[in-house]
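After the C-alpha cells below, expect a handful of questions from me.
Coming up: subunit A.
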Amino acid sequence: MINNESIVEEVVGQFGQKVFGFEEPFGLLTFTTNASDLIEVVGFLKNHPQFKFGFLTDLAGIHFPDNTGGELCSVCMLHSWENNIRVRIKVFVPISDPKVPTLTTLFAAANWQERETFDFYGIEYIGHPNLKRILNMEDMDYFPMRKEYPLEDATREDKIDALFGR
Partner candidate 1 sequence: MQYLELIKNLSFVQWAFYFLSILSLFGALGTILSKNPIHSVVYLILTFFTLSGIYLLLNAQFLAAVNIIVYAGAIMVLFLFVLMFLNLKKESNELSQNSMLISAAIAGGLLGLILIVAIKKAETIRVNYNDFDAKTGMIETLGKVLFNNYMLPFELVSVLFLVAMSGAVLLAKREKGDSHF
Partner candidate 2 sequence: MDTVLIVKAIIVVAIFAISMLMALYETYAERVIAAFIQDRVGPDRAGPFGILQPLADGGKLFFKEDFIPAKADKWLFILGPAVAMSTALLSSAVIPFGDTIIVAGQKIDVQGMDVNIGILWIFGIVSLGVYGILIGGWASNNKYSLYGAIRAASQTISYELAMGISLLAIILMTGSLSVKSIVLGQHGIDWNIFYQPMGFLLFLTCSLAECNRTPFDLPESENELVAGYHTEYGSMKMGLYLFSEYVNMFISSAVLASLYLGGFNYPGMDFVYNKLVGSFGEVTGHNLATAIGTLTLFLKIFFFIFLFMWIRWTLPRFRYDQLMNVAWKWMMPVAIVNLIITAAAELSGKPLLYNWVGLAIFGAIYFGLFPIFKKKTVSAN
Partner candidate 3 sequence: MTLTNRSRKTDNSELSIVENTYFPGIFKGMGVTIKHFFSKKATIRYPEQKRYLGPVFRGHHILKRDDQGRERCTTCGLCAVACPAEAISMVAAERVKGEEKLYREEKYAASYEINMLRCIFCGLCEEACPKEAIYLRHDKFVPVFTSRDQVIYGKDQLVEDMGDRYLRDAWTKEDMAKLWIKQ
C-alpha cells in the first residue's frame, strides 16, 4: 500500500538533500525542491513503477513578498490515479531571477499552465516551447498577480474608496 510515508521514504532515498520541507497539510504530501532538480524529481515520480504519478493536476505560481530569496514559488501537483494519491511539489525562486525548468517535456498539459504562470508572475520556464503571455495582452509590461500591484482598475470612477476601509 502506497501512502505518504512510503513516497517520502522513496523520494528521500533517491534525492537525499535535494528534497526538503516535507509537509502534510490536510493529508496532501507537500515538499520543496530546487529549481535545478525539479525535472528529475517529477520525472522520477512520473516514471516510478509503483507510484505512477502520471497526471499533472495543477500548476500555479505564488508570490510570497516576505520570503526573501525565494519570493516566487512555482507549485505543481501530481496525481496518481491508480493509487489515488496526490503530491505537491514546490520550487522557490528569487524574484530577481525567476527561472524554473519547464515541465512541458514531461506533461503536455503544463504548456498553458506555465504560460499562465508566466503571464501572472513572470516566472520564466526554461525550455518552454512558446513562453509568451496567454491571458493578458502581449504588450502588458508588468506581472499583475504579484502582490505589489493593485487589484482595481485605475479607470473606475463610480466608487468612493473612502468608505468602510476598503
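The rule we apply is simple: a residue touches a chain if its C-beta (ideal position, glycine included) is under 8 Å from a C-beta of that chain, and two chains touch if they have at least 3 such contacts; residues count from 1.
Candidate selection criterion: all candidates are chains of the complex that A comes from, given by their letters.
Source: prediction; values computed, not measured.
Among the candidates 1, 2 or 3, the one that touches subunit A within this complex is 3.
Within the complex formed with candidate 3, the subunit A residues making contact are 81-82, 84, 158-160, 163-164, 166.
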